[in-house]
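What follows is a short report on a single structure.
With one protein chain withheld, the remaining protein chains of the complex are depicted in position.
This part shows chain A:
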Amino acid sequence: MTYGTLALTLIFVLIPLILSKTLRLDLEKDTVIATVRSIVQLIAVGYILKFVFDSDSYLYIFLMVLLMITAATLNVRKKGKTIPGITWKVAATLIFVEVLTQGILIGFQITPPTAQYVIPISGMVIGNSMVLAILFLNRFTSEIESHEDQIELILSLGGTPKQAIHTRLIQAIKTSMIPTIESQKTMGLVQLPGMMSGQIIAGADPIQAVQFQLLIVFLILTTAAVTSIALGFLSYPTLFNKQYQLLQEGRDK
């Protein structure tokens, strides 16, 4: 694709701008900002990736993955403000997911340990892990708020924090995983996944593209399960103290 052709794709930005103006949706400013940011960020990433691929250095691969984990952690922690120490819990979860998935891929020689494979796959794994962590934390905090009386009931009947939070934790884990499982059920029927579509457009053999997509689908399934379970089991003990009391934001230490 030439830059001239790419410029023509701005028609797809003009359409929502015209619609927003005509219908007074007041979304023109946000649309322009989103467009400019996506152009600048993607071009920058493109050049960085080119530099990392050309240098073929493990240090740069490591730094890229570290950057992804840091950005994802900072994004997720906002959703779990009520959970003490949420930043390191999210970071530990994302690092664990990344090490586990890359360990299996490289360890079993499914993919080679090169920047071309490690960085895009890490991006997909960490990105999905980030979304799962946000979904989990949203659900977990709302489960606790809406079922505080049930948690208190079990504590008041002599239950431990683990017993008191168990149902809420399982519910939050299940709920956060449902979108991943549901979207995989209709994959190929309702939508062609982005990575597979990209490979086919770039001229790859569709069967080869499908094989890689399946790899990503299975990876994301593991990512979803490990992220919500790890984050859940790291988070719940800090919601209670040694006296088996449910701590509340801004009240207890």
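Basically, a contact is a pair of C-beta atoms (placed from the backbone, for glycine too) under 8 Å apart; a residue touches a chain by one contact, two chains touch by 3 or more; residues count from 1.
Here is the rule we go by: contacts and distances are computed from a predicted model.
Set against the options "Glycine/D-amino acid oxidase-like deaminating enzyme", "Tetratricopeptide repeat protein", "Phosphate ABC transporter ATP-binding protein" or "Ligase-associated DNA damage response DEXH box helicase", the UniProt name belonging to the omitted chain is "Phosphate ABC transporter ATP-binding protein".
Residue-wise, the contact with the chain that is not shown comes from A:Leu157, picked out of A:Leu157, A:Val190 or A:Ile207. Against the chain not shown here, chain A presents residues 149-150, 152-160, 163, 167, 243-246, 248, 250-251.
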